[in-house]
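See below for the structure under consideration.
A single protein chain has been removed from this complex, and every other one stays in its place.
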Amino acid sequence: MVVDRTPRVGGRLAIVVLGLAALLALLTGFLVTFVFHFPPTLTAQPTTVGNGVAIHLETVAAVQDAIAFPRPTDPHPDWVSYLPTTIFKVPANSVVTISIDQEDGASGLRNPYWSKAQGIIGGSFHMSYFDNTGAPQAGDFSVIDPTTLAHSFGIPDLGVFVPLQGIADAAPAGSHNEITFSFKTGKAGVFRWQCFVPCGAGSIYGNGNAMSTFGYMSGLLVVQ
Amino acid sequence: MAIAPIVDGPSIIQSSERRVVIPTNILTGIVLAVFGYWVGEQLGNSFLLNDAQNTGVLLGYSFASIMFLVGVGFANYPLARLFGWRVTPQPAGDDHTGAWRYFNLSLDHKVIGVQYLVAMLLAMLFGGIGAMLIRTSLLVPDPPIVAPDKYLTLVSMHSVMMIFVASAAIVGPFGNFFVPYMIGTNRMAFPRLEALSFWLVPPAIVILLAAPIFGGFQTGWTGYTPLSEQADQGFDSYIVGFTLIGLALVVSGVNMLTTIIRLRAPGMTWTRLPIFVWGVFSASILGTFAAPILAAALVMQAFDRTMNTTFFISSAGGSPYLWENLFWFFGHPEVYIFILPAFGIVLELLPHFARKPLWGYKTAVVGLLGVTLLSWFVWQHHLFMSGVAPAIRPFFMFSTEMISIPTGIVFLVAFGTLWRARISMSVPMLFCLGFLFNFLIGGLSGVFLSDVPSDVTLHGSYFSMAHFHFTIVGGEIFAIIAAIYYWFPKMTGRMLNQTLGKIHFWWMMIAFNLAFMPLFAAGLLDMPRRVSTYAVDLQTLNDWVSVWAYILFASMLFFAFNVIWSWFFTFKVAPANPWQVRSIEWMLPTPLGRRNFETIPVFTGPPYDYGNPNAKPVADLGGPSDSGRRGLGAEPVPS
Partner (left out) sequence: MNRTDRTHALRLLVAWAVLSVIGVFIAMQVHLPPGDQSTQSVDETSLLDLMLVISTPVFIGVVLFILYSVFAFRQTGAVLEDGPPNHGNLRLQVAWVAITAVIVLFLAVIGINGLSNSAAATTFASSQSTLGTVGSAGTASGHRLQVQVIGQQWWFTYRYPDFGGVESAHLMLPVDTNIEFHVTSTDVLHSFWAYQLGVKADANPGVDNITYVSTVQTGSFEVRCAELCGIWHGHMADPNGQVVSQADFATWIAQVQKDDAGISLPPYSPIYFPHPPVKGS
């Protein structure tokens, strides 16, 4: 009996091709939105004062409360974050000055060792802040009370650790503590940095959420 | 729900019997699953627990899985019995013909075997894509090609997907399809459980693939606490998916054990059981008794994530050790679930392609059962460095060293079979020989890991990774591919192209070894596992590995092409016994009939009776329908 096979092949081929197309479409979507998705890179600008380069950052209790660097399209508006991004490009063998507008309240350190500044030029950072009567203060510090930290900035591979004091409850709304410090970069390389305060609220031990997601509380220092 | 029509004589649906019919099949399953997910999530979130919305996701996945099974048709028979509707034991799914039959609930073990084969190959594809992304990320230590948190999600998804595959890829397709033939029965003991064990797999795969939508999870396949408790909702995929696979293992194991113990045809004594069936049998023992421990531990983690219990939180009275021990008490038998059926396949195929009896059959059985027994007593070797009481480490070193003795028996029996044989270098035989080489390396590296002083350097490093990839990929996956080439003609009615098969073997063997052998060196050179970066001087090594990994993946795509082409685009029916071997399934025609045997066979001789001029066929297929033995399996199944 002669069987006309062509339609079967045509139908099967269509199914195979459609299946492959669907698979490729899903895969591409996965790659673009998830696998190869990176926050943008912030290139440090030369400072107007002194030598070297400068980076200006903001730390917030929730992305939606950002003042200096709003990020309206963020998928997690209620997460703590460094803003505008966490990948910084700086030149090799130069002085990098970072100033951070710290707007989050204190959550306290797990290991008080990180309350002391290390690896920064002069061993101290300049901080303008509000005391617990709401009065503005300023000064140079090398260590602060471990229970008052909101975040920290640490580059373990370079030995840099800086505590960031939490904003006092009595401070006026919309204000921030400003912490400024400098460190020297050596040869080229890529170094990761992270916050050492368990500030990922809503997760057990505080290191989930924003702490465990690249682009919020940790990032890369690209030295070129 | 669909109601089967009355089946005395031609199918006639009496008008008084008509009911509203919603066809139950995979599409209904998907629709109901989506609905079930929505209901579950709304319900979970409505409890307003301090749970970071994990309850919603967990309930959503659970309801989705249950509704999927309802949609596929598992509720039909129980509901029909409950409401007193007329039923037949066979669901409507088995009334379909053609390809659509495979997308329905079928109680035919042959259909379930083919469904499993396709699901396992698809899952392997997904896992393989994850592996390619991992190796791409490891081309450069820094700056990262993939962000470190996404990288860990890739690692976790690749590993969990491959664990799903490795748990079921032999027993699922080949155990379900061929064990009834090999023991001479028309059905399994619990066809509905068998179907359930398959239909639990698609939801598990989809739930796992959904993890990135919720941010993924960073724990690897071991799900260690407290890291997992820190994870977002992505980790709920792991909990539900792995529980479903654990359930599938139990259900499949119960069915398989009962079938093998109770449904053997006359003449099929324990000492005549094909060694493949012994492999499935021993793995099923482990699956049935180990998987519930995993399920219980996963439920405990789910409670920790939703109801603020603290089973695994040490600062509140729990202990991460509890998870580690529960997990590995399951986890070690789990890896023997992977390899015992693979031993079964290799020791089954060697006699057929060497045309010699299996040398030391009883010793081989003792070896398989010895591994099964000892696998319960070695799990602490995964925890040597974890700070467990030092006094117990010598016992586990001892037991771990001991388990290599029954494993060595497999090589003994293989060698005895090859000695003075008449080997046909067919494609299945090539893969069996590849298995022996790869598993040798995997097994020897296990010995390095089994002594604590040597384990200090090797634990948690790429050496350990290379060890289990050689045993699982080089071992089990090679055995699966051997089984596919061997049994494809009988399962699908088509021959896989043998020339392409030989190319596939050499391509895969060389690429696999060149990709994974250097990983032993990476581990010895201080590279830990699951890392997204590494010391700069290891970049050349990692790049070499990644390139050969791509080539290995390409060989599997080449194999996929052979499978799809031969199965769907060639129309020449395979011969009934293309390998000309002595085994009952090859005595039957190709394509196979719906009913396995018109009359239950009587087995008349040992399974590998080669070289015996007076050998009878393996079984007498035309034997009397009443051989004096009544009971399940002697009755033909209503069709």
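Order as written gives the chain letters A and B; numbering starts at 1 within each chain.
Heads up, the rule we're going with is that contacts are C-beta pairs under 8 Å (C-beta built on N, C-alpha and C of every residue); 3 or more make two chains touch, one makes a residue touch a chain.
Computed from a predicted model, the values in this text were never measured in an experiment.
For the chain not shown, which residue from B:Ser46, B:Thr269, B:Ser454 or B:Thr540 touches it across the whole complex?
B:Ser454
Looking at the whole complex, which of B:Pro78, B:Pro394 or B:Gly622 touches the chain that is not displayed?
B:Pro394
Touching the left-out chain: which of B:Gly113, B:Gly253 or B:Gly360?
Checking the options B:Gly113, B:Gly253 or B:Gly360, the one contacting the hidden chain is B:Gly360.
For chain A, which residues touch the unseen chain?
Chain A touches the missing chain through residues 107-108, 110-113, 115-116, 118, 142-143, 145-146, 154, 156-157, 159, 161, 192, 194, 196, 198, 201-207, 211-214, 218.
Identify the residues of chain B touching the omitted chain, counting contacts across the whole complex.
Counting only chain B, the missing chain is touched by 50-52, 148-149, 152, 218-220, 222, 224-227, 230, 308, 310, 313-316, 319-321, 354-357, 359-363, 385-387, 390, 393-394, 397-398, 401-402, 404-405, 408-409, 411-412, 415-416, 418-425, 433, 436-437, 440-441, 444, 447-448, 450-454, 456-457, 459-461, 524-526, 528-535, 580, 609-612.
What we mean here is this: only the chains that are shown with their structure count from here on.
Express in whole angstrom the distance between the two chain centres, defined as the mean CA positions of chain A and chain B.
Using C-alpha averages as centres, the distance is 42 Å.
Which part of chain A faces chain B closely enough to touch in the complex?
Spelled out, the residues of chain A in touch with chain B are 5, 9, 12-13, 16, 27, 30-31, 34-38, 189-190, 192, 200, 202-205, 207-209, 212-215, 220, 222.
Show which residues of chain B lie in contact with chain A when the two form their complex.
It comes out as residues 52, 129, 133, 142-150, 153-154, 212, 215-216, 218, 226, 229-232, 313, 564, 568-569, 571.
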